[in-house]
Structure formats: C-alpha cells, structure tokens
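The structure under discussion is supplied below as structure tokens; questions concerning it will follow.
Of the protein chains in this complex, all but one are displayed in their positions.
Here is chain A:
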Amino acid sequence: MAKAECTPKWNTLALRNRKTCPTPEKSFQTTFTPVSKDKNSQTAGHLAGGDTQSSNGPSGQFLARESIESPSKVLLMLVAGLSFSTRLYMITEPPHVCWDETHFGKMGSYYINRTFFFDVHPPLGKMLIGLAGYMSGYDGTFPFIKPGDKYENQNYWGMRGFCATLGSFLPIFAYLIVLELSNSCTAAIIAATLLIFDTGCITISQYILLDPILMFFIMAAVLSMVKFNQQRYRSFSASWWLWLVLTGINLAGALGVKFVGLFVIILVGLNTIWDLWRLLGDMSLSLVDIAKHFLARAFALILLPVILYVTIFAVHFVVLNKSGPGDGFFSSAFQSRLIGNNLHNASMPEYLAFGSTVTIKNLRIAGGYLHSHWHLYPEGVGARQQQVTAYLHKDYNNLWVVHRQQDNNSQSGNPDLVRHGDIVRLEHKETTRNLHSHLHEAPLTKKHFQVTGYGINGTGDANDLWQVEVCGGRKGDPVKVLRSKVRFLHRATGCVLYSSGKTLPKWGWEQIEVTCSPYLKETPSSQWNIEDHINPKLPNISLSVLKPNFLEILLESHIVMFRGNSGLKPKDNEMNSKPWHWPINYQGLRFSGVNATEYRVYLLGNPVVWWINLASLGLYLTMVAVASIATQRGFSLGQQRIEHSLVLVRGGGLLMLGWLLHYAPFFTMGRILYFHHYFPAMLFSSMLTGLTLDILFRSADLLLHPPYSYWFQRAGQLLLLFSILYSFYLFHPLSYGMTGPLAHEPGSAMADLKWMDSWEF
C-alpha cells in the first residue's frame, strides 16, 4: 500500500544511522521506516500484527536482505563455530554411561537389535539415536546397565556426537530467530552468546539424551514459524510454502521426540490463529482467499504433522519386531506380533480346562495381569488379607490355577473344559490362596468391593467362588484361550472382577488396584482374557491370534505411554525438583560421579546467564508495561521508540508466550519433574533476554545525551559479554568435568563457586 513512499525515505535514513553494528543497523532502519510511516498515516493501527512490514514489497525486502547479509553472515559463522566447538569439545569424556544415557542409549541399542521395548516418550528421538549409533558403527551390544559403566571399546561417540551436533544448532537458531524478530544483530548476538556459554545447555547437549533432539525441533519449528511470518506479504510463494511446510515437519519432529513438543505446537497454533484473525480482518481479501489460507495452514500444520507422526510410529513398529522387555505393557493381540514372544505363533491348548494354569489379562489397555503376592492389605484397608492387584510385567505371581468348586484334585483324569456359566475357584499358584471378595470397600475405589487372596492350600470359603461368563456367549460355550472375553462374577455378592486402573500406594507396590464392581455393565475393565495356558493333559494347538490393525496399535501404545507418564509419581523419599526451583537455578542434576575421586559432571546452568535471564523477565514486563501505558495514554513517542515498543510487544510477546507455554504447565503436572525439563523454556527466556537488553541499552538516550548514551550502550554490551565469558570460564568444569574434592569441602577448586547451598558439585 505504501510502496510508493518507501523509496524516497531510504535516503534520509542514513542520517539516523547509529554505530552499534554499522552496516546492518542501516539496513534495519530501512526495513522499518516505512512501517513507522505507515503507523503514522493510519492513525488507528487496528490491523494489529499486519503492518509491520506491509510496505516491504519484494524489492524492498530484497534490498534490505542484501545489505544485512554480509556482516550477519560473519556473525552467524562465528556463532556456529563457537557453538560447535563448545559442544563437541571433550565429547567422549567421561568414557562411561552418564545419567539417562542408561535409558536412551539402551533404547538406541534396542532399535539396532530390533527388540521391542516400552518407553513413556514417542519413538523419534530414540530412533535417531539408534540410527546415529548404527551409522557410526555402534553394534548395539553394549548393555547400558547403570550409570558409571565403562564403555570400553564401544563406538559411543557417534550417538553423543549426533546429540551434540543437534545441540549446537540451538544458539544458531536462537540467533536467527532473534534477528528475525528484532532486526538487530546485537540482540541476536546477545541471545546466541547466552546460549553458547551456558554450561547447562552445553552439558545437556553432550550426552545421549532426548533433550537436545527435542530442543532442536522446537527451535527449528519456532524459526520456521518466524520466517513464515515474515513471508506474509508473499502469500503462496515458494518460500512461503517452504517455511510453512518446514514448520509442520518440525512440529511433528518435536512431538515425535517427547510430548513436551505439544507446547510448541500450541505456540504455533496460537500464532496461526492470530495470523488467520489478521487475514480475516483484511478486507482486501475475499472469503475464498481466506479459505485458501486456512486450508493451506490446515494442511501444513495439522495434516502433514499428523501424517509424519503416524509414520514415525509405523517405522517404530516395523523396526521393532522382536519380543523384548516391553511386552507385558501391551495386550495379548499386540504381543502376538512380536517374534520370540510366547504368543507369536502361539501353541497352547485351545480351550480353557479345569486344572489349567493360566495368566489372566485385563482387556483395558495397559490393564495388566491378575496378580497376587504374599503381602497383605495394610491395616485400615478392608480386611487384612493377601493383596490382589493387576501387574504389568510378566511374573510368576501372575499364574493362577483354575479349580472346580469343590475338588482339589482336578489334575487327575481327563480334564473337563470350563464352560460359560461354570463355577470356578481361582487358586494363586505361588501362594495357594484363592481369589476372594467380600463386602468390604476396595482400597481406592470405595464404591467397589475389595478383592483378596484367602484360604490355605485351596481351602477357603463360599466367597471364593466365581462364575465364568463368556461375553456374547451362551450357556455351555467353552472358553477360548486368548480370543474369548471372559468376565468373572462373584457368586456371593454378584459383583464382577474389575481392574480400576488406579495405582495403589506404596504398600501395594504401585501396582494397579483390582476390585469387584457391583455395576455389571460390560466394559473392558471388567473383561479379561486368558493369555498363557498350560495344561499338560491337553494337546497344544497352534493358535492364530487376531492381529490388531495399525490404528489399534497406535492408540494402544499412546494410552500405555500416557499411563506410564502419569504413573511416574515422585517417591516420598526422593528429593524432587519443583518448578519454581528452575529459573533461579536452584539445584542441578548429577550427571556423573558422586565422590571426590570420580570424574564429575553436574548439570547446572551458568548462574550468571540464568540470573540475567530471570532479571530480564522482570525487566521485559516492566518495559512492556511502560511502553503500552505510554501508547495507551497517547504520549507522543519518537519513531524509534515506537519501533522499539513494537519489537517488544510482538517479538518479545511471542518469546514470552513461548516461555510461559514451556514452563507454566509443569506447575500442574503430578508426575515427577526434573531440572532438565526447564531447558526448552530457558531457550525462550534467553532469546527474550537478548531482545530486551538490546532495547534497554538503546533506550539509554532517554536518560543520557547522545554521546554518553552511546557510550553507555557500548559499555553495557561489553560488560554483559565480559561477565558471560568470565562466568563461563569459572563454571566450565561443571560441563567438562571436575575431579578432586567436592565443593563443600575445603581445598576444592570449586569451593568459591558454590554460591548457593543447594548446589551439589
């Protein structure tokens, strides 16, 4: 719209050129001036978000780009160089398993060995780790048993190097994002420096962990989103599509690594809604155009990520086709897919008979096996009898023997089949107690009755009798192993055996509650199937279990993951990290080594960086408050000030939103939390710092006159740089390893650096 006005403006601009970063500075002005011009001409800037670059026609942008490019490219190279060198330095140290490498390294090995396992996170991160290991010649044989195990001759550098490489991209992305948002390379450099020299970011990037991969995708998604936002006046051009599709791909990547990726999806979603809202208000666009915009985004940001995400899982299931430690979490049908599982091409007696030894699996997803053990219900929880629970792992305590009502010796003679309507007694094989229920309330689900193990050697009472009912069956139907859905009705009370899905407290070993429900509705929670079936008297027949289709597997694995996630409750004794600890860098995580003689790595942010970030958050809020009150009140501000406040409100607002989205949800989470959960938020916070401090320094002329304000600006930048570098020098042993006495002991090199009592290095 204001394209015509751009050209003459540029000439006058050179006059207001300030010297921070001479060449780029000039060009930034170029990009911005027409904007402010716009602002002034349209008194009410109601097309919020719309007009930042409205006059940047293709030509304007091109010119601006070209002049930015050379110095910012140099800086970019510098950032990249520093970032890679800090991350890759001493990458193979320490040569033993550190912290969660024991999980993720192991899972990488599982991919190489194609062994099925269960983890609470989606598979992409571990798949990439496995791939990196495979490419670098790691053969997947190292067991990763516990932290501290020596790698010896294994090729572990590939996996670490891969994570570190992705981690090295973070400062680069931060640089580009801030540059894009603020058009100031000072701000971008500040943000990048904060990240490059943060010991926490270095440490977390250097090991075989999911976090560097996750953060890579998060930052890449934000970067593509920001780039896409800049393309808004070149709708449907090639670069517009490129960035849009890249955003979608990275979103899928982020979610594919950890569910934390959901937060960046929300961020992008909000940004998109905002963008569409702006388009909707643009009267020059017809509704058809808007529909096109909407569909394009729906395709690239919803459909595409979903397809990619599903593909990741498809690959996951195709690759992992051997039975492994994760089997028990999944349904019988699922397990039959896995080579080596006893249900794969299973061969067992086809119909359930008296005298058989069986495992009974709940049909609810992640329902577990009917389980009992010697421990009793504690006092005050119903009757003090033996616990009966549902347990997700395969275990001898999952075995039950099916008996007739009376006789104990059904082993003799030809076994009779159990049929619909028969009365059975289920005896727990290990403890010889009978499955029993009575009119006491269940431990957690108070509306249900308690289920216990009762009696000795199979002698119990009338409350031990259960009626077998095949769902959809008629009287006399036999019970098919694996394929029949069975319900167990308690004879005396008429209730039905039920797995509530609630986790018992510590006394129940955090297994799942089993109750007897008086509500007889048929739900998967009250349906069971017979999984293992051992009866030497009956011929084994090869059984084909119904293979589940892909969507069922996908759904099932998600439900299992969510269960697993919410099951990670903090233990009473464990010191657990609280979300408010994180921004103040209250307490770190021990990656490796405890004692003085060991090689110790401690995950802790560079305190100077983190505290600057924290202060900047407050500073940012104050500055935005001042700026927006001044605008609202209608004070006349200089053009430059208006630009600054725009950058603060829009660019800063986006980053602030990102920080909030990646931080605030943790306050509501019940699961166990760790310090490293803050790192994605910390990236946003650092970028915000870059942007805020840059504008703060530039606003020095509010207080000081020109030459002094310039000096102040320079001094501030230098001071900042120096303090970050010096603190990095001080704290670098945290990342690159320390030996010698612990910091709270005298004589340690780190003794003076233990600024907070809670740090444990």
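Note that in this section contacts are C-beta pairs under 8 Å (C-beta built on N, C-alpha and C of every residue); 3 or more make two chains touch, one makes a residue touch a chain; residues count from 1.
Going forward, contacts and distances are computed from a predicted model.
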(request) Could you check which of "Trafficking protein particle complex subunit 2-like protein", "Afadin- and alpha-actinin-binding protein isoform X1", "Glycerol-3-phosphate acyltransferase 3" or "Protein O-mannosyl-transferase 1" matches the UniProt name for the chain that's left out? (result) "Protein O-mannosyl-transferase 1"
(request) Write down which of A:283, A:462 or A:703 is the residue touching the left-out chain. (result) A:283
(message) Given that one chain is not shown, which residue among A:146, A:474 or A:633 touches it?
(response) A:633
(message) Touch as defined at the start, partner being the missing chain; which of A:146, A:446 or A:705 qualifies?
(response) A:446
(request) State which residues belonging to chain A touch the missing partner chain. (result) 277, 280-281, 283, 287, 444-447, 572-573, 575, 594, 629, 632-634, 668, 670, 744-745, 757-758, 760
